[in-house]
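Below is a slice of the complex: some chains, not all, each in place.
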Amino acid sequence: MIYITRRERFCAAHRMFREEWSDEENMKVFGKCSNSNWHGHNYVLYVTVKGEPSEKLGFFININTLKRIIREKIVEKVDHKNLNIEVGFMKGKIATTENLAIAIWNELKPEIEKEGAILHCIKICETENNSIEYYGE
Amino acid sequence: MIYITRRERFCAAHRMFREEWSDEENMKVFGKCSNSNWHGHNYVLYVTVKGEPSEKLGFFININTLKRIIREKIVEKVDHKNLNIEVGFMKGKIATTENLAIAIWNELKPEIEKEGAILHCIKICETENNSIEYYGE
Amino acid sequence: MIYITRRERFCAAHRMFREEWSDEENMKVFGKCSNSNWHGHNYVLYVTVKGEPSEKLGFFININTLKRIIREKIVEKVDHKNLNIEVGFMKGKIATTENLAIAIWNELKPEIEKEGAILHCIKICETENNSIEYYGE
């Protein structure tokens, strides 16, 4: 079993807040991340998939296929976008990196499986100090 | 003459656009960076100042003084903020990294000079691929 | 189950040696790392904790809580310190990064659990080429 990881990047705006809470309540729980005028990040996304390389090709998924899937299904939908407002798969969810990782997992899983590979991990770095990993369970 | 550089980071939302233009016109000039729902970045700021180290101390400005100035005068005003809306020194300017570098230069120059040092360069990395430098002339 | 990782940094002096050995014996086993006048590193610490994000908040531990715990319990005690002499939780241990990772695990585990999260991994990079991971077992 080989694990292959593709790194992609996107820049997006977001804020963390609950609509039914006042700005003060949101500030108390989410701090400056709830700023009502938004802030943003250079998100770094790592998608890891696993499988057994064929003897014929020396791989189990072409890295360009993996790259194309991530760009079509994720990057084009989040890059230079507002995660709270403009991203279908984040609708109704608090725009934490935790929820983003789970949502990206759900978007990518069927696409990866169509290619005969297994999705293993979604990792997102929000800043150089903070990152999230999700393994689907 | 010694050059000392302090790196600081901030996360902010912005968009590039001219108010008097339609969304289509803005999109044609600024592309996805003009998205009306904002996007954002992990900006990395490098402030370089120069001076002659004293024999007594082995430096000409304490790095903690430099750090404090940058945090008080810049980072606290832009971190987790919307550069177009919430940042006094960017009011009335297109929120490009170019204009941001010039504005930060103007904010920091007098503060650095109060400490007896000379501001040499403001460098801002907007992404790992794009960066701006300004030397005050 | 989501994994969240916080990166923190500290600068410290240390040496690797056994008191009952001569300098020559120490040099033979630990090499230049046993230099009796000390050397030091910019240590990079990654603390990974896991848990299930609540629907209400979109996370299971606030990253600022995690950051505060690591700074109070670890960084303040090791940053700009001598790991052999000044750090209570390293007393009586050889100051290898291996022992440091285990000691940090033991310091952080109860604090993380108080917050309802599970400590998953302590990773320490001593240099860009050498790193240690400990998973508590």
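Each chain carries a letter (A, B and C) given by its place in the written order, and its residues are counted from 1.
We take it that a contact is a pair of C-beta atoms (placed from the backbone, for glycine too) under 8 Å apart; a residue touches a chain by one contact, two chains touch by 3 or more.
Just so it is clear, the model here is predicted, and its values are computed rather than measured.
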Full complex, copies of the single sequence (shown: 3): 6
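The definition used in the following text is that only the chains that are shown with their structure count from here on.
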Topology of the chain contact graph, where touching chains are joined (line, ring, star, complete, other): line
Most central chain, judged by mean C-alpha position against the global CA mean: A
Distance from the mean Cα position of chain C to that of chain B, given in whole angstrom: 34
Interchain centroid distance [CA atoms averaged], chain A/chain C, Å: 29
Of all residues in chain B, those that touch chain A in their complex: 9, 11-14, 32-33, 35, 37-42, 79-82, 85-86, 127-128
Residue ranges of chain C in contact with chain A within the complex: 1-8, 48, 53, 56-60, 62-64, 67
In the complex with chain C, residue positions of chain A that touch it: 16, 18, 29, 31, 93-96, 98-99, 101-102, 128-135, 137
